[in-house]
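With one protein chain removed, the remaining protein chains of the complex are shown where they sit.
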Amino acid sequence: MLAFVIRRLAGLVVVLFAITVLTFLIFFATPGLDPSRQLAGRNPTPETIAAVKHQFGLDRPLPVRYALMMKRLFISRDLVSYGNQALKVVPAITSAAPVDFSLVIGAAVLWVVGSIVMGVLAVTFKGSILDPLLMIVALIGISMPVFWLGEVANLITQDRLHNTFLFSWVPPLGYTPLTSNPWQWFLHLLIPWITLSVLYIGFYARVLRANLLEVQSEDYVRTARAKGLSPRRVLLKHMLRTSLITFVSLFGLDFGVLVGGGALLTEVVFGLPGVGLLTYRSLVALDLPVIMATVIYGAFFITIMSALVDIVYARLDPRIRPA
Amino acid sequence: MAEFAYEPGPEVQLAAGESAKEISGRSPWRIAGRRLVRNRLAMASLVLFVLVVAVSLLAPFYAHHLAHTDPFTSNLSGTTVVNGKRVDVIQQGGGLLGLGEVPIRPTWRSNYFMGADNQGRDVMARVLYGGRSSLQIGVASAVICCVLALALGLIAGFFGGWVDAGLSRLMDLVWAFPVYLLAISLATVLLTKPGGLKWGPVTVDPASLWVPTLIIAVIYIPYVYRPVRGQVLSVREKEYVEAAVSQGASNLRLMFSDILPNVISTAIVLLPLMIATTILTESALSFLGIGVQAPNASWGTVIGDGQALLYTRPLVAIAPGVMIVLTVLALNVLGDGVRDALDPRAKVRVRE
Partner (left out) sequence: MKRWFVGFSGVLLVVALVAVGCGSAKKSTPKGGGGAKGGTLTTVANAAPSGSPDPQVNYTLQEWQLLIFTHDGLVAFKRTGGKEGTKLVPDLAESIPKPTNGGKTWAFTLRKGIKFSNGQPLKGKDVKATFERLFKIGDSPNAGTWYNVIQGADACIKTPKTCDLSQGITVNGNIVTFKLTTADPEWLDKLAVPFAFILPASTPAKNVSIPPPGTGPYMWAQYAPNKQIKLVRNPDFKVWSADAQPAGNPDTIVQKFGLTVEAEVTQVENGQADWMFDQPPSDRLGEFSNKYASQVHVNPLTSTWYFAFNVNEKPFDNLKARQAVNYATDRAALVKIAGGPKLAVPTCQVLPPNFPGYVPYCPYTKNPSSGKWSAPDLVKAKALVAASGTKGASVKVNTDTTDTDKALGLYFVGLLNKLGYKASLQALSADIQYPYIQNSKNHVQFAFSDWFQDYPAASDFLNILLGCGSIHPNSNSSPNIAEFCDKGIQAQMDHAGQVGITDPTSANKVWAQIDHKVTDQAPWVAMYNPKYIDFLSKRVKGYLFSPQWYFLLDQASVK
């Protein structure tokens, strides 16, 4: 088991390394991309470009440049953006991360509560019209593009119904930090939370329902019933607990992806200055230092969560052959 | 979003309301077909999907014969007739200052049925043509993805050892790789290379729909690869495979005639769900401007165009979104139906 854990974590480091190298190579293989030109301003002379190239070490071989960038990112931590040289990359990420955590944790609370309620209701009322109805609602949730849902939410809450009592409380797009004004923080994030969680509520409710139905026929549930426990008690205490194993591991993966900048579309639509928006902006501006940092940040969360889930699964189910 | 993985039950099972007689002696595929046809919800969604496809295929008919417009060329100075009056397609903003320009409202008539976009193009025609691109990319990338994932999963599961380990790390890499960066750089590379990219006889035009198709196909390989690999591992241990090995069957024969037929149902079950996912992904990429390239349209690009008109002409962004929801919903319901039909006891499982 320990060997598996070590191998899995070593694999993680290899994957992270490969991703950064690939990102770096893709960037320098893109024609027209000339960081020294980006750095030198509007109409530099060829001499200025050469000077900038030298000053930023861009005239050195690729492996050296890669090593220098990694050194400035991880060791001296003073890597700056090509677009704005006052923008230090590491503080930019650390100041954007709380936005992602606010967004994702809030949405996660909604989707965990929402999906459990929906899943349990569907199973409880299996056979009645409520079950298929709930599952259709869940499917609709899964079928909506999140950026489109966000746009429609904006249209309604910021414009069409903004002057009615329903949505007059909705603040303008953007973000207020929790530390500066908790109430505004909450108001700013409420619509984004709902928008982001719709998809996951639908998805998790379906998974949970399927799992609950599967567990229903297991021996220990039958035993519990035979002991005369009330159906509700059996459902909530025994079945739900077992079903949540799948639920939690899925949750781990999704949470990792989202916190690592995967909520990019939601952040773009609602103008939330998180890592996702930072990633998007740096991509559009092809600003390599920021791209590198956000890619590493995102990949770290994704791979570590994936490794954790693998490890937990290997513990639970020894049949899984470590690969 | 984590994906469904599919793990088939042991043998052909009875579905609810089905008698043993009905399935005895029939091939599993025929049984599945019967079950699918009986599933009313799945059939309704199939009809809906076919309808969306049919409507999208009618795009040229609407554009050329009803609306008489070219949805790919801007028509800024164009005019049209509404209620017997000739009006500009793009009209100057009103108010005290007269700032800005506003496209024409939906006319609910044969041309500019849903109004115009920022460039005076017929939104209805754009949505219909957009559907063609979105569907084409969605279906093609899902199929390519499943085929590649089947091949890789077969190889990894069959050979095991370092081949398996290497492929699995590669899948980790693909999974954690920044999709958007890949899309942006690939689009840039293609656009800036004079004459497009050439690989031997294949030339990829930057405006080609194959670019987003291939990008999307590649990024979803790990989702299908993992369940396929797991299944190959378990099929390999089965007696009939062992028997074939002992009879001296070649690797290729083993893979193709003994193992492949057993895992292919996994890919088929996943296919409608994959198409649903790839359509959503395509729309996201195109919305961000890194999927389908102008002047081509897809549902995502039309939503992107509509973003700047959201408060004045919301229909431009809403209409293609509704099309996406309908299509993806139909595919999801159909996917459920196919899964239930092939194996009523199939489990929804976390990716391993």
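Labels A and B are assigned to the chains in the order they are written; within every chain, residues are numbered from 1.
By definition in this document, contacts are C-beta pairs under 8 Å (C-beta built on N, C-alpha and C of every residue); 3 or more make two chains touch, one makes a residue touch a chain.
The structure presented is a predicted model; accordingly, all values stated were derived computationally and were not measured.
Colleague: Taking the complete complex into account, which shown chains does the hidden chain touch?
Modeller: The chain that is not shown is in contact with A, B.
Colleague: Out of B:L57, B:V81 or B:A294, point to the residue that touches the absent chain in the complete complex.
Modeller: Per the contact definition at the top, the residue touching the missing chain is B:A294.
Colleague: For the chain left out of this view, which of B:I184, B:A267, B:V302 or B:V338 touches it?
Modeller: B:I184
Colleague: Of the residues A:R7, A:R37 or A:R60, I need the one that contacts the missing chain.
Modeller: Counting the whole complex, the residue in contact with the absent chain is A:R37.
Colleague: Of the listed residues A:L212, A:M239, A:L258 or A:L286, which contacts the missing chain in the full complex?
Modeller: The missing chain is touched by A:L286.
Colleague: Where does chain B touch the missing chain, residue by residue?
Modeller: 70, 73-74, 76-77, 90, 92-102, 118-119, 184, 188, 191-192, 194, 206-207, 289, 293-295, 308-312
Colleague: Could you list which residues of chain A touch the chain missing from the display?
Modeller: 30-34, 37-49, 51-52, 54-55, 83-87, 91-92, 95-96, 158, 172-175, 271, 273, 281, 284-287
Assume only the chains that are shown with their structure count from here on.
Colleague: Would you mind pulling out the distance in Å between where the CA atoms of chain A average out and where those of chain B do?
Modeller: 22
Colleague: Quick one: which bits of chain A touch chain B in the complex? Just the residue numbers, please.
Modeller: Going through chain A, the ones touching chain B are 11-12, 14-16, 18-19, 22-23, 26-27, 29-33, 132, 139-140, 142-148, 151-152, 154-155, 159-160, 199-200, 203, 206-207, 210-211, 214, 246, 249-250, 253-254, 264-265, 268, 279-280, 283-284, 286, 291, 294-295, 298-299, 302-303, 306, 309-310, 313, 320-321, 323.
Colleague: Report the residues of chain B in contact with chain A in the complex, numbered from low to high.
Modeller: On the chain B side, the touching residues are 1-2, 41, 156, 164-165, 168-169, 172-173, 175-178, 180-182, 184-185, 188-189, 192-193, 229, 233, 276, 280, 283-284, 287-288, 300, 303, 306-307, 310-311, 314, 317-318, 321, 324-325, 328-329, 332-333, 347-352.
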